[in-house]
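Yeah, one chain of the complex is gone here, protein chain that is, but the others are all in their spots.
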């Protein structure tokens, strides 16, 4: 069943967090296909975000591989295994450590199929906790942004448990490399902060379903202005949109869900209706996916706009540790709200 | 003397290629400051693009260091040396190999100053041959694009010998890390193809001069349309603009010269006059500096535009080897010309 | 699972203290106690929910970091790891500035921009910590390179864990350091685990020091819970480096008295191993040796301990009383003019 939206399911009303939804997806896919295996640091005990908690017991150390601290090594190893037909998932403790394997991903993983003229395929999923969470500059990167421009990868940034499960299963069944980036404040793992919003826990059907890669989702309908946001920023944006609704402003909130492929049409459709566009992302303002979206709208739909395209993003600095500074840098509800109100004045 | 433009110099009319200009800059700076040293693979014999040719003789193996093939190692080493006050230049054979040192640059080099609260500075220049030159996917990356969004680095992409020399000296005297990206077809090194254009060789004054980082340059004045292009694409764009001039269309060609910091004002000034903007870059269309520029114009100057913002860039694929395919992928004069003409119809 | 017991501690006989000056021994003890109490206080502040961020405590590894840092000169430099509080205090970073940094205050050693994972103070030769495993190893080589070029006779010391020896950056660094004969000491805090992963699950050899030969560098494995043993080993490696004879790798066997970080109970460690290692606590062992030495009265030791406690309490007061950084500082310190 390919679906986009949680349908009302009378039989069950399970509320899960994202990490629970992902773990369920992983377990189902590992049962379904014995070529699937997962590897990463300390995943024997669950990994950093408890993505693999309990999996060792069911699937054993042959399919739940605890690695040394060797990111380039085990990424390369997973590429080789995928070329030979296995379906690896790499669990990163923090997505931030993937940069020590950057060459393997950019030069090998993303290109081998193309430069071999289609001789190989690399079904490989990267599970990547992304974004800032109070740990200073080296543990706060918006990983998805750094890989955004590299052809040959797919990039997913789910924000709800329903989407996370359905997209993860699609990612696992896809025959291409997929970076699956979940914000550190969205997993809902034990002991970790969980974003406060109406969608951070949610209904996940008992029945199997897939959410297709590359299709965005309108998380809230609205008529006055289009706001595009993903990951943690989607939660903050929805909170703002819900508050503004009460104040009489109707904000449409679009969740791209995937950055590559990106559902630009969905945004254009929305902009055609609202004539106003705000793009919210957590990463630095320079070079993010938001700039690409703005550029595409400026080239394909500029005529529908009644106002400049507004972007809300982190300023071009690393993420500082001090909690007051981190909150100053990462877009918050106040900033999103003012951007919307400012744009409405045009 | 801080300058932006080659002034007519009656005393001399030396015509240099970029690699000659760079080598001259390097030699002058090494004489001027004995903390400057250069390291890289096979630089004893000149390095891949002959940037260091003959330097060993003058400065000896203590200042012209031939390294093992250990990019992460010697980038990290250069960071440490710079922290302790030396001024290293790293010569990369191909900029493409920098991805094996990506973490050192993104997580350490670009952030150490910030996350230490200003305790250290890292004066370090990366000499990076960039772009496609007939060698297939792994040797054809637009390196500047990949680093574009990372705060803490400066990025220079000179296109003429005059700019290259003046910018290189500024980069060397800057106390921050600078990626100095020269297109492989622009060096003019012996045995290498050199782009055919009016600016690929040029006058370089005998007297010392610096070109400041972060200031763009209008390479050709025009009234009808603004075209922004860098590196090899600047050469192709100028060729097109010169041809169109003869046909009665007046194209202004802006060379940003630096991608970080980017001289957005210069582009806005130009767009205010022409009302039309085409952005040409060699890298993939998704996530390039061109998308950031388009986004900035769409946010700051949308009201001045009479037409959509048009971008010319490589499609989102790696660079294929076959010469017919490489030329199909990398923007050429024909594509630039049609983009301009198409935009003029709006 | 491989046999873990090959790594039960073997405690060498304690060397006599006579050859060492009382000041040195006292300072060794003082710094070890300072680290221990600092870490216990930090842990407490976390449990109280007062302290932000995350922490990796160095409880149990005090002898290694103190022995190593006291063997260095004041103008020698160290690089720190994610487990950096102990390394910082051992090299002389002020407890006040360190505590304030953990609270993200403007008076912190990195002005609140770094946090626990990036503590350091260049003025005492402690490069603000690099939390990416392995990434500091070539940077240490680079600082040593600058010392060599300038003939300053300074030395750089790179702290890293045994889990780090499987990273490419580490490998490239050791090769470069050996090839270019750089004055750098590679100091492994082998606490047997990288997070939950035992060394036998991460490499197919027994000791990290076996890798030194692959680079043409001397390597040794020593007991890391005796600060004198560590001091001697680092001293001679540093002397050798200063004399122009190049780098060395020293592996110190030690143990974490807790989980990998704050919220890790460390239950993956076999009981037998934990118990055996906990008996090797470096601090009481060293105190006992001091007390057996005429030069140290029990009361003096107690005074010293009390002074440390007071200093730590003062550091908390200092940190709490300090201002948060101004919001505008978020945009500062990116580029230097």
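Note that the chains take the letters A, B and C in the order they are written out, and that residue 1 is the start of every chain.
Following the convention adopted for this analysis, a residue touches a chain if its C-beta (ideal position, glycine included) is under 8 Å from a C-beta of that chain, and two chains touch if they have at least 3 such contacts.
The structure displayed is predicted, hence computed values, not measured ones.
**Student:** Write out, one label after another, the shown chains that touch the chain missing from the document.
**Tutor:** Taken over the complete structure, the missing chain's partners among displayed chains are A, B, C.
**Student:** From the listed residues C:62, C:169 or C:189, report the one that touches the chain absent from this view.
**Tutor:** Considering all chains, including the one not shown, the answer is C:169.
**Student:** Which one, C:217, C:290 or C:330, makes contact with the chain that was left out?
**Tutor:** C:217
**Student:** Decide which residue listed in A:23, A:113, A:276 or A:311 touches the omitted chain of the complex.
**Tutor:** Candidates A:23, A:113, A:276 or A:311; residue touching the omitted chain: A:113.
**Student:** One chain isn't shown here. Among B:37, B:59 or B:97, which residue touches it?
**Tutor:** B:97
**Student:** Over the whole complex, note the residues of subunit A touching the chain we left out.
**Tutor:** 37, 62, 67-68, 70-86, 103-104, 107-108, 112-121, 151-152, 154, 175-176
**Student:** Could you list which residues of subunit B touch the chain missing from the display?
**Tutor:** 41-42, 44-45, 66, 68-73, 93, 96-97, 99-100, 134-139, 191, 315-318, 320-325, 328-329
**Student:** Quickly run down the residues of subunit C that touch the omitted chain.
**Tutor:** Residues 166-172, 175, 178-179, 201-205, 210-211, 213-217 of subunit C touch the chain that is not shown.
Just so it is clear, only the chains that are shown with their structure count from here on.
**Student:** Express in whole angstrom the distance between the two chain centres, defined as the mean CA positions of subunit B and subunit C.
**Tutor:** It comes to 42 Å between the two C-alpha centres.
**Student:** Based only on mean CA positions, could you tell me how far subunit A sits from subunit B in angstrom?
**Tutor:** That pair's centroid distance is 32 Å.
**Student:** Using the touch rule from the top of the page, what residues of subunit A touch 2 or more other chains?
**Tutor:** Residues 96, 99-100, 136-138, 316-318, 320-321 of subunit A each touch two or more of the other chains.
**Student:** Please output the residue numbers of subunit C that touch at least 2 other chains, ranges allowed.
**Tutor:** Within subunit C, the residues that touch at least two other chains are 108, 110, 112-114, 118, 130, 132, 135, 168-169, 334.
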